[in-house]
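With one protein chain held back, the other chains of the complex are shown just where they sit.
Just so it is clear, A, B and C label the chains in written order, and each chain counts residues from 1 on its own.
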Amino acid sequence: MSDAFTAQEMMIAVAAREIRDRELVFVGMRLPIVAYAVARNTHAPNARGLFEVGLMRDQAATSYLGTMGDPPNVAGALWATRMSNVMALMAQGAVDLGFIGGAEVDRYGNLNTSYVGPPERPRVKLPGSGGGADIAILSRRWVTLMTHERRRLVERVSFVTSPGHGDGTPDWRRRHGLLGGGPSAIITTLCVFRFPSGGGEAYVDSVHPGHTLAEVREATSWEVKIDADVRETPPPTKAELKEIRARSQA
Amino acid sequence: MSDAFTAQEMMIAVAAREIRDRELVFVGMRLPIVAYAVARNTHAPNARGLFEVGLMRDQAATSYLGTMGDPPNVAGALWATRMSNVMALMAQGAVDLGFIGGAEVDRYGNLNTSYVGPPERPRVKLPGSGGGADIAILSRRWVTLMTHERRRLVERVSFVTSPGHGDGTPDWRRRHGLLGGGPSAIITTLCVFRFPSGGGEAYVDSVHPGHTLAEVREATSWEVKIDADVRETPPPTKAELKEIRARSQA
Amino acid sequence: MTMAQAIDAFVADGASVALGTGLEPLIPFAAGHELIRQRRQDLELVGPISDSLFDELIGAGCVRRITAAWVGNVSEGLGHCYRRSAEQGVPRSIEIHDHTNFSISMALWAAAWNVPYLPARTLLGSDILGTNPNIREVDGLVHISAVRPDVTILHVQRCDAQGRAHAWGPLGISEEAGLAAERVIIACEELVDAAVTLSDPNRIVLPETKVVAVVHEPGGAHPSPVQGFWKRDHVLDNAYAAESRTREGYEAWLKRWVLDVPDRQAYMTMVDVDSIRITGNRPSEPVNFADE
Partner (left out) sequence: MTMAQAIDAFVADGASVALGTGLEPLIPFAAGHELIRQRRQDLELVGPISDSLFDELIGAGCVRRITAAWVGNVSEGLGHCYRRSAEQGVPRSIEIHDHTNFSISMALWAAAWNVPYLPARTLLGSDILGTNPNIREVDGLVHISAVRPDVTILHVQRCDAQGRAHAWGPLGISEEAGLAAERVIIACEELVDAAVTLSDPNRIVLPETKVVAVVHEPGGAHPSPVQGFWKRDHVLDNAYAAESRTREGYEAWLKRWVLDVPDRQAYMTMVDVDSIRITGNRPSEPVNFADE
């Protein structure tokens, strides 16, 4: 197995490390499904995955998943139920960590997956929230994964589908009645952003191997904050890469 | 089989005749369970029974039921589910007829199954609504069965658990937002009361064989209205008695 | 874990406890009797119809508040301990939060979805609106406040040691009561391998993350029925209804069936189990969960 890794593999490895052992993780589509499997089979053997389609699991599926509803994700599930029951657990604060995809994110972690341009005649019509806004509002903390491009990391999203830390003022979420803690990280193809506790603006916490802060600045629309202790993101381990590659589509 | 019949058998036969073919009937405890079975096996072969415990049936249970949740009522059910799903059907107006028991009823068909005397220190604490108030408010029409005694048929109930036609003024139910049509009959051990369409006061529609209007007047707290065409209640048929007796506890 | 251990560990004095959520079947009588033996005080009991279990607990003086649609016994209606408590304060007075079957379900769904209330179309025109402070009319609808049990106790047919419970037959309000609760205790007829429960994840009533204790307690729902295992014991239902009519009769019943009985195993030796045991087999047709 090659130790060289792709940007996507780096993102999945970072996402997997966000999952702590024994946590209940709301697993969305695509990369987070793989991240859950990696975490489960490496450092978080007791992490459970919750899927809005109506599933709970404590083991990774044994074969490739195109979606969370594919048959291998159902076989061996701990619970097959209605979506509204899964949402009940999240509304109660039982979901420790959620993953959300997005087309655009801003410096306060707000996500747009609905409209670029005016909703009545958008420049780009995106697919919509799915469960994204629910996760953003109700999970204890959440993480988004995104290709690092200027058109995706924007000063302010034109439409807030899934609220992050709002306008970045202290305690914005609590003041607006949002139950969950909001985004804790933005994982991109170049770096990892994190947020101060209580909300506010994203800062660069680590830069992926082979990339530079200059690249990050260049590919971000806003003037990025850099953590004083910024470091290099630890590359995917052999164990992580093995799990990731076992779950890529043939 | 004896043609003589008890007051209870007369009540069950009348209750069964309230069920029309193809109706969805919300079947409560005790006598109505038998009434559904009688109707289903005589004149209403396509009537379905709905049980708040979480069941739908299209056939009578094959052996004695102490309650609607007894095992013979589950075997062969068309649906075993949650109570809230059964209530959904009733809230939508899908239940044609409901049965409710009560300790006290008044001339407008209001039922008390909660408190005789002040709620804070009642003279008699009754068991409460169960699903009674739900049926009274949401089924398209309903019927109550009661032993005919002055202490049960009262001028005004001291506590309205399950609303009938309220204060008896026209359209009381509609004006108060109650979706269902309200009580259509009170079946007692002596007679059958019915109500004018749109609500109002109960009147004696028929008197059971062997009983008289004088008895009815004597055993009722209010001055009863009598229908101009008051008749004798047709006695239980042989077929009805056979079904009723097959379902009495050994 | 034994029932005594589960009650000791997870039900405190003053707790709000949902019981009897099956309405008539699957009533966790064994758990109720253990609450009495451990002399729990000041409980709030939450449920719809609960066979005679709530009446028994009220008579034993365990209860501070009833949040339920109906309290009595299914043999004859009136709950004699409930009457004595409400009418005479014997053995103590209780607070009564009246519900209907529909409204208690909505109160639990409100808690499950973590909203302060759910609106419903029931209770309009009922005097219950005036006596339960947690139900009120708003704009032609009725708002039913959330009810959040500290613990929900369910009796089910089978469960594995990790808390994956299979129940079948009508489910009453068991699902919402479990989801609404802080924690869940499962009592089961059969303790089975995880391979059995996970063979059918659709039949698992609740997420295992809610379950704090699994008690293998055959007969734990007696005298209420358990589909596939036990018929209703009409004889003992009727006996309770008759004996509890007087306080002395209730106390004799309590001594004989609860206080002098160490646990459910001993209790079941006192029951005519042959008359109520279900011996037939009426199996569900399997479904195929294969993924390839």
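We adopt the following convention: a contact is a pair of C-beta atoms (placed from the backbone, for glycine too) under 8 Å apart; a residue touches a chain by one contact, two chains touch by 3 or more.
Please read these numbers as outputs of a predicted model, since none were measured by experiment.
In the complete complex, the residue from A:Pro32, A:Gly49, A:Gly98 or A:Pro163 that touches the missing chain is A:Pro163.
From the options C:Gln38, C:Asn134 or C:Ser199, the residue with contact to the unseen chain in the full assembly is C:Ser199. Against the chain not displayed here, chain B makes contact via residues 24, 48, 55-56, 63, 70-72, 74-81, 84-85, 87-89, 91-94, 179.
Think of the hidden chain as still there; on chain C it touches residues 106, 113-121, 141, 157-158, 166, 168-169, 171, 196, 199-200, 202-203, 227-229, 231, 278-292.
In the full complex, chain A contacts the hidden chain through residues 29, 51-55, 66-71, 74-75, 77, 80-84, 87, 91, 101, 114, 119, 121-134, 136-138, 159-163, 166, 173, 176-179, 249.
We adopt the following convention: only the chains that are shown with their structure count from here on.
Of all the chains, the one whose CA centre sits at the greatest distance from that of chain B is A.
For this pair, chain B with chain C, the centres built from the Cα atoms lie 27 Å apart. Taking the mean of the C-alpha atoms as each chain's centre, chain A and chain B sit 57 Å apart.
Residue positions of chain B touching 2 or more other chains: there are none.
In chain C, the residues touching two or more other chains are 175.
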